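FYI, not all chains are in this one, though none of them got moved.
Note that the chains take the letters A and B in the order they are written out, and that residue 1 is the start of every chain.
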Amino acid sequence: MTTSRLEAFTDGVLAIIITIMVFQLKAPEETNLEALFPKAGVFVSYLISFIYVGIYWNNHHFLFQYIEKVTGKILWANLHFLFWLSLIPFTTSWVGENHLDDSPLALYGFTLLMCGISFVILQMVIVREHDKYFESKIIINLKNYQRVSLLIYSIGILLSFYAPVVAVFFYITPAILKIYSQIYHQKKLL
Amino acid sequence: MTTSRLEAFTDGVLAIIITIMVFQLKAPEETNLEALFPKAGVFVSYLISFIYVGIYWNNHHFLFQYIEKVTGKILWANLHFLFWLSLIPFTTSWVGENHLDDSPLALYGFTLLMCGISFVILQMVIVREHDKYFESKIIINLKNYQRVSLLIYSIGILLSFYAPVVAVFFYITPAILKIYSQIYHQKKLL
């Protein structure tokens, strides 16, 4: 089994998630620019979610270029990862309409956390089905970043109930670090 | 005619089905976690349907890697299979909002049954357009599993009207067995 269909299917699911979220941004009835202000929360949450899906697509793309064989375990670890990603539009919509309310914000962080965990599981399954050389080459320098970002999401979830503005800051930070890393380090590896 | 476009089109349709279902999970108006409880039925039915579409994508992927030629019959058997799969979001939504009511539950089982039957037809058409060697290599060890699961769906449909909880159990069992089988047996075959 080659990786081409797994990649194509994953690309399809991520393309749909990233595009369809914006349809929750309903056109307002009024036609003045002020009518857009209540949409700001949905817009910002869309922007953050767009960036996260972009990061995961980029990570997935990067991870699978070195993979030679696909097994049933890898297929299901990938579907598990896609399941959590597919919940992002739902939590994005809930948090976007209720800005800094605690439960939507905590659930949004929980989805980010589960996406992160399921991606780590996907990596682990792939490494176990391949060899040690593969691990050393690809995964090792991702590990530290991933551990830290899972910790940051967890703290963000707790902060949602006490200091929502800080929680948002915790959700955004790993994304900014990751984009920076992808832009400045993926150059060498290609 | 190569199989690449048939695979790409099928991947596209399955990616859309699996992703769009979650949009029936509308964000609640309230912002407390209790507001999510009424969504539990829709969420569970989404989870089960996600798993079934994942299983069929996996099966399809597995089946088509051995196929060398695509004919008009195979194209239409595949479209017939996609038609029944495309009804899953509709029945998922109906059953999810009405939990254990008999008609939605029976219709959900009927859709699962028709997906199963149309996949068996697709396999039969492919085997008939190829040779006997192909059949012995691929299909034979699927046959028993498929017969049993079609029977289980049929019993589940009947049970929907008398013991809905048991019906749900009948719908979930073939999925769990299939995931187990795909994780532990596809390893050898790749």
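Descriptive notes on the structure:
Throughout what follows, contacts are C-beta pairs under 8 Å (C-beta built on N, C-alpha and C of every residue); 3 or more make two chains touch, one makes a residue touch a chain.
Quantities reported herein were computed from a predicted structural model and do not represent experimental measurements.
Taken over the full complex in this file rather than the chains on view, the one protein sequence occurs as 4 copies, with 2 of them shown.
Heads up, the rule we're going with is that only the chains that are shown with their structure count from here on.
Averaging Cα coordinates per chain places chain A and chain B 26 Å apart.
Of all the residues in chain A, the ones that touch chain B in their complex are 1-2, 5-6, 8-9, 12-13, 15-17, 20, 69-73, 75-76, 79, 82-83, 86-87, 89-90, 93-94, 97-98, 101-104, 107, 129. Chain B makes touch with chain A in their complex at residues 7-8, 11-12, 14-16, 18-20, 22-23, 25-28, 31-33, 35-36, 47, 50, 54, 57-58, 61-62, 65, 179, 182-187, 190.
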